[in-house]
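Once you've had a glance at the structure underneath, I'll fire off some questions.
As you look at this complex, bear in mind that one protein chain is not there, while each of the others sits in place.
Every chain is named by a letter (A and B) in the order it is written, and numbering of its residues begins at 1.
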Amino acid sequence: MNPQPTDATGEAAPETTTGGRPQNVPVVTEDGAAGTPNRPAPGGRQVALSDLSAYYGDHRAVKEVNVSFSAGEVTAIIGPSGCGKSTMVRCINRMHEEIDGARAEGQVLIGETDLYGPDVDVVAVRRAVGMVFQRPNPFPTMSIYDNVAAGLRFTGAPRSEIDARVTDALKAAGLWEEVKDRLDKHGSGLSGGQQQRLCIARALAVEPEVLLMDEPCSALDPVATLKIEELIGELKERVTIVIVTHNMQQAARVADTTVFMLDGELVEVGSTHKLFTTPEDERTERYVSGKFG
Amino acid sequence: MESGSLATELLRPPSPRRRRTDKAMRALMWTATFIALVPLVLVLYYTLKKGIGALDWEFFSTDPTGSFLGTQGGVKSAILGTLEIVGFAAVVAVPLGIGVALYLTEYGGRGRLAQAVRFFVDVMTGVPSIVFGLFIYLVLVLGGTGGSTFAGWKGSAALALLMLPIVTRSSEVALQLVPGSLREAALALGAPRWKVVLRVVLPTAASGIVTGSLLAIARAAGETAPLLFTSTIVKGTTFDLNEPMNSLPAQIFQDLKQPNDELVQRAWGAAITLIAMILTLTLVAKLIQRRSRGKGAT
Partner (left out) sequence: MEAATHQVSSGGRPRLGRSPASRLPDRALRYGLTALSVAVLALLAYFFVKLAVESRLVFEEEGVLSYVFANNWNVADSIYGALPLVVGTLITSALALLFGVPVAVAVALFLTELCPRKLRGSLTIVVDLLAAVPSVVYGLWAFYFLIPKLKPVEQWFADTFHFLPFVAIGSVPGPNYFIAGLVLAIMLLPIVCAISREVLATVPANLKEASLGLGMTRWEMIRISMLPYARRGIVGASMLGLGRAIGETIAVTIVIGDSPTLGHSIFGQGYTLAAVIANEFNEAAANPLHKSALIAAGLVLFVLTLLVNSIARFAVMRSERQSGRPIAGGGGL
């Protein structure tokens, strides 16, 4: 069996009874920084999607999306289940293509580099773009320390650096104080929220430019969720964050910019405040006011 | 209590007939379990009773003499032979089996080659051990590989054929139980595929793979038929797998046919030894399985 993206299969559900709706060009309500040159940013890099489409076999789950995520910001992707938001995000670190029969077309630019370019190695892409999944998934055979060090070891980081970077990543994930005395214990002994922060630390340790979070709080209780949300606010100093969420309140709490997707199309992009208070597209308005979804 | 009220109607116990059937069937299941345990108890009791007398230092420390009169000797060569033959078979079959299982779960997927491999591994599981023995006899013994003769390693080859599909199947099941989310997590960290497979997937499935492999080894250790015409039966101890080699099952089979009380007792003693070896393997396997289940790691 190939790795089954349990988190994404729901997104693949054919909810494409859109009929003859015209291919809407997304309404960009604010300058999405599409044309701005790379900021020399300490806080990650800008990511731009250009005509990105994603397929499961013949089914097109993401339809020619054009959007860019500003460096050092948190962007939330919202939309009803099956709208393609997880799929789109999984195209950014090319995890989408790990599914049998799945493929993507178009461009994903980090800085000026197209991640789907011919010379690009998929393994290197994933070092530049980290990911946190729906359910916490620490490696069960490894200790807390080894979990965080795993990415570094996989990618052949110098031994001498590992200790420092593990500590740093655990601190950045707000987990250091809780686990510093039991680094050699198994990660499976932690609570759900701690496990998820362990996974965040694991992703941060390889020092990615961009961190993708695919509904990172959906398996957590409210207290743990709050902690992660606070963490996201701190982390945007380090990385560009793209977070998929089905929870609009969460998007409102954590995101600078919010993207609304429907049926694989990007409907509207705007500052979070604007998108939730004065959306331009009628569908966005109906969704954020809870009329469907 | 008034008869006829709704409450009594609902709370009325099942009719006597239904209760009787229930009781009878429960009794039947108790009985069946008891019946199933009878042969086990009898076999173990009888084997111990007949063979315990044979177990002394000499039994473990001398080879069969084969003389017609006088002392018959012990089964040292058979014990060592079994360890060598089964050990070598495991060294060959376990890595190969795990390799095929890795191919099936990590690379083959639902492709045509993988489906073919899966099907034929299943076919192989069903091939009787004696037919594998026959095959090895034809190819290696008659074919004269390494000198046209019986040899310990040829016995190992027959047992390895027997073990390979069992190891493959159980490893495949263990590997499939590794959650896809772990593979994803490792890939998303920028691990190349081979590191994902060797450093994350394989360790996570390790306890299941070890359990399956130990059970396969235990299964092969008790096999007699394929050894009779591959490694055959000899008297002396040898550590050279190119030589004909004795083994416990073959020795038991040989001794049993002799109308000689000492030999028959030796056969029972050898049976105790063999059962003890297989039991140890089986119990260790079950223990590992239970511990990993208890941890809920996989």
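Rule of thumb we're sticking to: a contact is a pair of C-beta atoms (placed from the backbone, for glycine too) under 8 Å apart; a residue touches a chain by one contact, two chains touch by 3 or more.
Computed from a predicted structure; not experimentally measured.
Colleague: Consider the whole complex, including the chain that is not shown, and state which of B:Leu55, B:Leu80, B:Leu104 or B:Ala205 touches that chain.
Modeller: B:Leu104
Colleague: Go through chain B and note every residue touching the omitted chain.
Modeller: Looking at chain B, the ones touching the missing chain are residues 14, 18-19, 21-22, 25-26, 28-33, 35-37, 39-40, 42-44, 46-47, 50, 96, 99-100, 102-104, 106-108, 113-114, 116-117, 120-131, 134-135, 137-139, 164-166, 168-170, 172-173, 176, 190, 192-194, 197-198, 212, 215, 218, 221-225, 228-229, 249, 252-253, 256, 264, 267-268, 271, 274-275, 278-279, 282-283, 286.
Basically, only the chains that are shown with their structure count from here on.
Colleague: Provide the C-alpha centroid distance between chain A and chain B, rounded to the nearest whole angstrom.
Modeller: About 47 Å, centre to centre.
Colleague: Within their complex, state which residues of chain A touch chain B.
Modeller: 1-7, 93, 95, 98, 100, 123-127, 130-131, 133, 135, 137-141, 150-151, 153-155, 188, 199, 202-203, 206
Colleague: Write out the stretch or stretches of chain B touching chain A in their complex.
Modeller: Contacts found on chain B: 105-106, 109-110, 176, 179-192, 195-196, 199-200, 203-204, 206, 295-298.
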